[in-house]
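This report refers to the structure that appears directly beneath it.
A single protein chain has been omitted from the complex, and every remaining protein chain is retained in its original position.
The block that comes next holds subunit A.
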Amino acid sequence: ELKEEFTRILTANNPHAPQNIVRYSFKKRAYKPISYVDQMAIHFSLNGNMILKDSDEGRRQKIRLSTAVGRLIHLLFLLSEKASVETSAVTSEEAEIKDEESTGDTQAAGEEETEESGTAEVAEAAEAEEPPPPRVKEQKLANQFNFIERASGTLNNPMRERACQSEPIPCKNFSATAYQWEIYDAYVEELQKIERSKEKEKSKAQIAKREEEKKKGRKLTSVESQSDDITKISKAAKIMERMVNQNTFDDIAQDFKYFEDASDEYRDQQGTLLPLWKFQYDKTKRLAVTAISWNPKYKDLFAVGYGSYDFMKQGQGMLLLYTMKNPSFPEYVFSSESGIMCLDFHYDHPYLVAVGFYDGNVAIYNLKKATSQPSYKSSAKSGKHTEPVWQVKWQKDDMDNNLNFFSVSSDGRIVSWTLAKNELVHTDVIKLSVEGTTMQGPEGLQLQTLGCGTSFDFHKKIDYLFLVGTEEGKIYKCSKCYSSQFLDVFEAHHMAVDSVSWNPYHLKVFISCSSDWTVKIWDHTVKTPMFIYDLNSAVGDVAWSPYSSTVFAAVTTDGKAHVFDLSINKNEALCTQLVVAKKKNKITHIQFNPVYPIVIIGDERGHVTSLKLSPNLRRMPKEKKGQEVKKGPEVEIAKLDKLLNLVREPESKA
């Protein structure tokens, strides 16, 4: 088999040509093989660009070439100095431009332009002009070699702006600072609104009439407030008045607050009274001060009652309330037809003042109401006294929670007045019958002459126990429970007892003063007085001090004030001071301020003077070193007890 011979034939067939080409014949509707397959294989092809000289195209090109060459030579001759590259470039560019852009009828203008531009360029470049020979227009053929761009554009309308503007909203500048308190205020307002809406919901259940009335009322008030602007400033005006006064009386105010008399150290045990403000009012110039009392709630407010002690000269009365903060004008002014003889503030309701008149009536003034008339007044029908009322005192509310007070008068009756259902109802508590003076009246009646009560005081702790001083000089110890019998009688003075007062600390001790020039201190279990002081002049009033059980003050008609301290000096006054002008004026009353070291003294001319107690008069017991300082009423009681024992023992011995 290796020897098998293979014949190799050299043919002119194209090895790459397919040998069986099949074509679809539509006639036969089938594929038919082609009999002859082309065997030609082309190895290389190149398109030539040689044109026959004598054909149309050949001739055309010949003409063109000749003119171009001619011009070129022409230019070169002219511009032999200039660099030929540029010009040749320019001209060649020019030629190209011309070639590309000269075609068709529509391009005639363009050709001219380009020609002109071309000529212009040439002219520019050349600097020496010679218009080139006019060119023959040749039609430009548009085919894939000569690319022409053709474009058209629409006319763009000129843009015009059109705008519309409205009137600007008027602007206002607003600025505020958000402080903490503004936020707080807003919250508070919100709260109030919510509360109000809640209330409205509750009150919606009520009758519609009431709401209407309220609305009417509201309308009224709003109209009023608009018209009367000034009243809104009342509060500010009040404060301002006080401030102005403070400025004017600046030194007095400073004294009141801070001054302590340093010379008291050198004065042994004597003390002084430093005069501070003087309170007076136009309309009370002719009236005498008949009663003064401090308000239990506001420690700077005090009430002064004006009337007259003179039997012949009875006129109208006034009730003024002053505050220490405003010495030039009273806070409240009430006037009455009859002179006021006594007054008392209610302890729990400091706006109620009970007042007793010279004509025997009693009245209650309500400070909260704006009227100058009393809220409740007794009359002849409702059992007023037939003689001047010398003292009134509030009591604790009775079992029906009605307010009640007691009054004592020269007609010998002690009457309890109760404020029940807006009326004053009276109850006779005791009639002060004088012992041993029963007279035989007509028809066999037994008439009891009645003593004239001039003052009384209730015990601080023992509710039913009270003392009554009379014009005859006797002091009766009475009880509310027994209406006809006294518990005890003290033969106190020779003349009318002007004032009795229980000691604020010690439960057994009381003091009395009289026009017989004496002041006496008693223990109510003992018939005779513990201490007697003769003051050389009729004593108008006596008062215990609220801070010490052994200090008391008395005023006499000769214008002097006496201050005693039993723990320091049992026999003499620590201070005897002339307060008002001696001859023209008499002092009528004195009161201690419960808080400040002040006393107020009223006189017959309608003036009230305030005085500050010097330190010597206010001495508290010195504590021994190492011992605790005991404070409180027990100490005071013990102090007084000691003194009393000293006095009692020699008596008991005797």
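Following the convention adopted for this analysis, contacts are C-beta pairs under 8 Å (C-beta built on N, C-alpha and C of every residue); 3 or more make two chains touch, one makes a residue touch a chain; residues count from 1.
Keep in mind that, in the parts below, contacts and distances are computed from a predicted model.
Q: Which of "2-oxoisovalerate dehydrogenase subunit alpha", "General transcription and DNA repair factor IIH subunit TFB4", "DLRB2 protein" or "Trafficking protein particle complex subunit" is the UniProt protein name of the chain not shown?
A: Answer from the record: the omitted chain is "DLRB2 protein".
Q: Out of A:K32, A:K232 or A:K460, which residue would touch the omitted chain in the full complex?
A: Residue touching the chain left out of view: A:K232.
Q: Please pick, from A:D250, A:D463 or A:E491, the residue that touches the omitted chain in the full complex.
A: Of these options, the touching residue for the absent chain is A:D250.
Q: What does the interface between subunit A and the hidden chain look like in terms of residue numbers?
A: 177, 179-181, 183-185, 228-241, 243-245, 247-248, 250, 328-329
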